[in-house]
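Removed from the display is one protein chain of the complex; every other protein chain stays in position.
Chain nomenclature is as follows: A, B and C, assigned in order of appearance, with residue numbering initiated at 1 for each chain independently.
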Amino acid sequence: MAFLVLRRLMQAALILLGVAAITFLLLYALPADPARMIAGRSATAQTVANIRAQLGLDQPLLVQFWTYLVNLLSGNLGRSYAQKTEVLTLIAARLPATLTLMLAGILVEVTLGLILGTIAAVRRGGFVDRLVMMASFVGASAPQFVVALLLLYVFAVMLGWFPMSGYGTLAHVVLPASTLGILGAGWYARMVRSAMIDVLNQDYVRTARAKGLSSRRIIFRHALPNAVLPIIAMIGIDIGQFMGGVVVVEAVYGWPGIGQLAWQAIQQVDIPIIMGVTLVSALAIVIGNLFADLIAPVIDPRIRTR
Amino acid sequence: QETPKQGGDIIVTYKNDITTLDPAIGYDWVNWSMIKSLYSRLMDYEPGTPNLVPSLAESNAVSPDGLTYTFKLRKGVKFSNGREVVASDVKYSIERAVDPKTQGPGAGFFGAIKGFEDVTGGKAATLSGIEAPDDGTVVFNLSRPDATFLHVLAINFASVVPKEAVEAAAGDFGKKPVGSGTFVLKDWTIGQKLIFERNKDYYVKDTPHIDSFTVEVGQEPLVALLRLQKGEVDIAGDGIPPAKFLEIKNSAEGPQMIVDGEQLHTGYVTLNTKVKPLDNVKVRQAVNLAINKERITRILNGRATPATQPLPPLMPGYDKSFAGYSYDVEKAKALLSEAGFPDGFETTLYSTNTDPQPRIAQALQQDLAAVGIKAEIRALAQANVISAGGTEGEAPMIWSGGMAWIADFPDPSNFYGPILGCAGAVPGGWNWSWYCNADLDKRAVAADSMSDPAKVAERTAAWGKIFTDIMADAPWVPVINERRVVAKSLRMGGGDNIYIDPTRVINYDAIYVNQ
Amino acid sequence: MRVLKAIMRQPSALFGLVVVAFVIVLALGAPWFAPFNPGDQMFDGLSLDGAPLPPGGQFLLGTDTLGRDLFSRLLFGARTSLVIGLVANGIAVAIGLFVGIVAGYLRGFASNVLMRFTDLMTAFPALLLAIMLAALLRPSLWIVAMVIALVNWVQVARIVYTETRSLAERDFIMAERSLGAGHLRVLFMHILPHLIPTAIVWGTLGIATTVLLEATLSFLGIGVQPPQPSWGNIIFESQSYFQAAPWLVFFPGAIILLTALSFNLVGDALRDILDPTQRGRG
């Protein structure tokens, strides 16, 4: 087990290195010149050249990458071109918000997906099943910006149940997390449904019924843990999917997360921030995958001994 | 006009982060007005007007040759760290703005000060042209007369900062600003909000009016507006998105909530004079004639007026009588035939990708198609458009929307150098027409040398002529002068011109709250 | 033929098939069906204030913010969006299937390399890739299709990988090897058919998401450029008008959903029909 963790950690480090290298190369292949962006429209050629030299942009690409990596190892992500601040500070200030949002979003999608998928599976072929499947299809296919605005309009503006924007209390999380979760819930509901149908046909479920257990106990204690197994791997991938949604959702709900930071940085070609955000999100994804790999044995004892 | 009331706390929202509050670096229209309020400068403007007034300076004198400016500083002005502002602070602050290590975008404005080249070239650390003979006096020696020099001393880059605070911040001055302006930054939660409190020691009585303003960032304009309608927000800084404009405008409270005012803005299409067939002046004129500017103002729900020349109407030197190119499809086709393109040609039109810019680009595209010009649209992120514009032979046409020229200070010269002069027509430059007319450049230099206050009218006229003459070569299609629209809550007081102040967008010093 | 007949027997699948056929016909025949030129910004297509016109009257489904006929744009947009939803999404599923089964079937180094590459792609922000490509390539429908395929295969690969791993453990695979079947034969004749249900689920669920993703990418500058319509673009351009001009969001949204749902219904039916183990079952 310890060995497995160690090996996975080493793989994770390699993946991060790969992400860093690809991002770096791609960013520097961009035609937009960061020095020029910094210098602004009134700058002289001399100023631009000075800035370029100060940022080390006149160095060969490999030298720049090497410098970046060395800095990275000492925890230095560089300084933002536009904001003239440590990227680490900027990301650190916003990371908790994004993590909160993501965790809440995952909670919503997994809970909703599990509940809906289970209901549909238990009522397979019936009206409820069809309704749930239709709803999950709509959820999985609706444009996120529109969903966000609709939820905001109905629950914050019209009903006034939740604040429209901001960060801090539980009430603030509900709408953004739901927006984020609805999409995933649609996918999860469908996957849980088919996994659940599979599991409900298994012999051990029949055994459980033969023991005289209640349907609730059979579903929650026997069927769900088994149905959940194939879905755990999805959660790791999901974090990556979330990064896109986070940008939209954070914008609509004024959520102070790194999605907004990334979006601004992209518009401004603020390379150090783009690099930083990319690495942080890659790290989150890698940790998510690691977590999925580690939690699977907790639920499935068969993997533990393999 | 009612008298402003004192007190009150307000909330302002913006979509983007406040990047920096360092006056030597900050150069976007959001932080522009905040920096204005955090710091003071030798010169400033009367609120809501383009009229220069002394601010940190008590008085100023110009030598007859226009090369020496002498300022007497106001006494007893204190930085928010408690220290008094002295003449050497002024010198330090401007040198800091020019110093290449600062990486400030505003260095170029101080080009007229003696010793400028030495500092930017790294040969000297201080500007020989600025002297501080005593704590209360600053003397500027210029290498050439500069009629805009007082404006230059009023822009943000000339803000006075205390050296010890800059050094103490260790490169993070932009997040820990110390100045002597109307407001003090109380708290900054990155990515969320900034709280500005009034500077109780400010040297002008009853300025500012409000006790504090909180800037909430990361707010989608659409949502900010919903919040404003609910009374949660006082000023939606990004204005009213097109999708909401008509609804608000036609609502009962609309007129009180919308501030709709002119600003120093022109939206234009650059016609790249180095790209075939736009290198042909007839083709460029034809393009000018082909654009139906009225229809575009309609797409913008009437929030703009058709433009005839590079200068916006508010700018001194604007020629009301100049008609420019009016919409005339037949004439455009005739010109195209003359130029040898009776069937038109194919080209590319760049635009930024935020609403309504791609829509305007499509409107332009349709107009061009009507005369046979097939323009393919490339809607890209701003940075990519800027880079395409600065690359020789790359972008035939660029719609400037979303990055359009808003003046740094209300002087016509500000509309020429980098964007229409030869200096800007270089790789990485901002003259995306790549238009270079040596003759006009000479006239521009001559106009800027008329620094004698007596010659203001003559100079303005000279500039005006430059901008109408340039239209003969048609390097641009001046399309619209967009008005600025700000939404404010019902309790906010003050005239439209302090919400859309020609020199600082929102004038936080002058706005007030009606209780 | 048998398949078609089987579909005809199920009302929901038949409905799906009819809608799909209808949409395809409309897309192909757009120039004949469209009442207006989809790019034509009509002067009378906007109100005096410059607001888009609601459905009814001269414009069947109303106009957009430039005064263009929404119905005509939706007809022409179908062409773009079908290519994205079917081709791009199809390629993504195909790549995902390929990588997933190869990595899941092979053991050891090759499998490890492939899966780590997939992990890398998972960890690499898709949006960033899109932006880079936007800056480096000439925008076109096929570029955006390619980018979508490049971005979307990853999840399919992961799911297929897990499934293949368990399939490869099944006895019949060892039985095939004992007959002397080579790897290619095992992979494509025996493992692939078992993954068809997964492929169908992802293929149909992915349609709506890719159609919308295309809009995001177009917005970033790599997709179809204005004024060429696509369903995603129509929604994307006007999504902030959901209050002021709800039809601009509702109609394209409904059409995307309906089309995706129809493909999904047909896909579900196909999955059951193609599965011999379902034959003769209740």
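As a convention for this text, contacts are C-beta pairs under 8 Å (C-beta built on N, C-alpha and C of every residue); 3 or more make two chains touch, one makes a residue touch a chain.
Simple rule for what comes next: contacts and distances are computed from a predicted model.
Missing chain, UniProt protein name: "Glutathione import ATP-binding protein GsiA", from among "Phosphoribosylformylglycinamidine synthase subunit PurS", "Glutathione import ATP-binding protein GsiA", "Multisubunit sodium/proton antiporter, MrpF subunit" or "Sarcosine oxidase subunit delta". Though it is not drawn, the left-out chain touches A, C in the full complex.
Contact with the chain that does not appear here is found for just one residue of A:V132, A:A208 or A:I271, A:A208. Interface residues of subunit C with the unshown chain, by the touch rule above, are 170-172, 174-183, 185, 189-190, 193-194, 275-277, 279-282. Residues touching the missing chain, restricted to subunit A, are 2-3, 6-7, 125, 202-204, 206-214, 217, 221-222, 225-226, 229, 299-302, 305 (touch as defined at the top).
Here, only the chains that are shown with their structure count from here on.
Spacing of subunit B relative to subunit C, judged by their CA centroids, is 45 angstrom. Each chain gets a centre from the mean of its Cα atoms; for subunit A and subunit C, those two points are 22 Å apart. For subunit C, residues touching at least two other chains, in rising order: 131, 135, 240, 243. The set of subunit A residues touching two or more other chains comprises 30-32, 149, 153, 266. Chain contact summary for the complex, subunit C toward subunit B: residues 39-41, 43, 46, 49-51, 65-67, 131, 134-135, 139, 219-221, 225-227, 237-238, 240-241, 243-245. Subunit B makes touch with subunit C in their complex at residues 222, 241-244, 246-247, 249-250, 295, 298-302, 353, 355-356, 358-359, 361-363, 365-366, 376-381, 384. Subunit C contributes residues 116, 119-120, 122-129, 131-132, 135-136, 154-155, 158-159, 162, 201, 205, 207-209, 212, 215-216, 235-236, 239-240, 242-243, 249, 253, 256-257, 260-261, 264 to its touches with subunit A in the complex.
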